[in-house]
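Sharing a structure, written as structure tokens. Questions coming.
Of the protein chains in this complex, all but one are displayed in their positions.
Take a look at subunit A:
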Amino acid sequence: MEIIKKSEKISSLIINSFHIKDVVLADKFKIDRNILSISTKNISNLIAEEKLVSNIDLKIIKPNNHNLQINTIMDIIPISTKVLGEIGEGITYTLTGVYFMLTGIDKSGRQISDFGSSAGLLKDKIYFGRAGTPSQKDFIISFNVTLASGSAINRSGPIAIHRVCDQYIQLIRNVLKNLSANKSDEKHIFHDKRTPSKKRVAIIKQVAGQGTMYDNLLFPDEPSGFKGGKSIIDLGNMPVILTPNEYRDGALHAMT
């Protein structure tokens, strides 16, 4: 058997990022000259298809404009899509400068959270500029979902919220997919490789899997997506080994 002495590439992932300088409401979804146009036309259909969802309120929050009341933050989600290959290899497009903020409440006024709530003034309830949060300069698309009364405490309620938000994000992904790579603002190439001279290190990410609001999805169809994802609870909470590039490419969707 041949022994590999030098560093050898096993697989590659390219992430092209497109920077968004403005987000506007329009009739159609469009990304043109760093401006993202989004439409609210499809929202009534999304509500009609989800029986646990009674309302969706979409709002564009401009940079440094964070003095507004929000419900508990369920997730912050990047807008990314696969252009070539599957999660962990090939080409991914992602938007920078804009992120989804998913919030939720039920009709009776119960926040969709269990162990402490982040409902309140946005400026007080988010620590801007962390890896997992937008910066002060980013646009935030606030996607607030109201559940039918009583469904907040069942597993199906929070799942419906994540699913309906993902369906909306897909409408943006569909236009993002069609952009030309040479229009991207940044291109990052990541190689999974092996180098026998180096110490081998693994990262263990311990994630929630106790139920209802303590869940995580693996392997969604789209990076950081929901559709097609497998719940860690349904996988028996068993450890799942990801390549570094799979993890980097949005193989894990938080539902905590």
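Keep this in mind: contacts are C-beta pairs under 8 Å (C-beta built on N, C-alpha and C of every residue); 3 or more make two chains touch, one makes a residue touch a chain; residues count from 1.
We take it that contacts and distances are computed from a predicted model.
J.: So which of "Peptide/nickel transport system permease protein", "Cytochrome (Ubi)quinol oxidase subunit III", "Transketolase" or "D-proline reductase (Dithiol) PrdE" is the UniProt name of the chain that got left out?
T.: "D-proline reductase (Dithiol) PrdE"
J.: Quick one: say which of A:107, A:125 or A:227 touches the chain that got left out.
T.: Of all options in A:107, A:125 or A:227, contact with the hidden chain holds for A:125.
J.: Which of these touches the unseen chain: A:76, A:91, A:153 or A:171?
T.: Considering all chains, including the one not shown, the answer is A:76.
J.: Considering the whole complex rather than only what is displayed, give the residues of subunit A touching the chain that is not shown.
T.: Residues 72-73, 75-78, 80, 94, 99, 113-118, 124-128, 130-134, 190, 193-195, 198-211, 213-214, 216, 218, 223-224, 232-233, 235-244, 246-248, 250, 252-254, 256 of subunit A touch the chain that is not shown.
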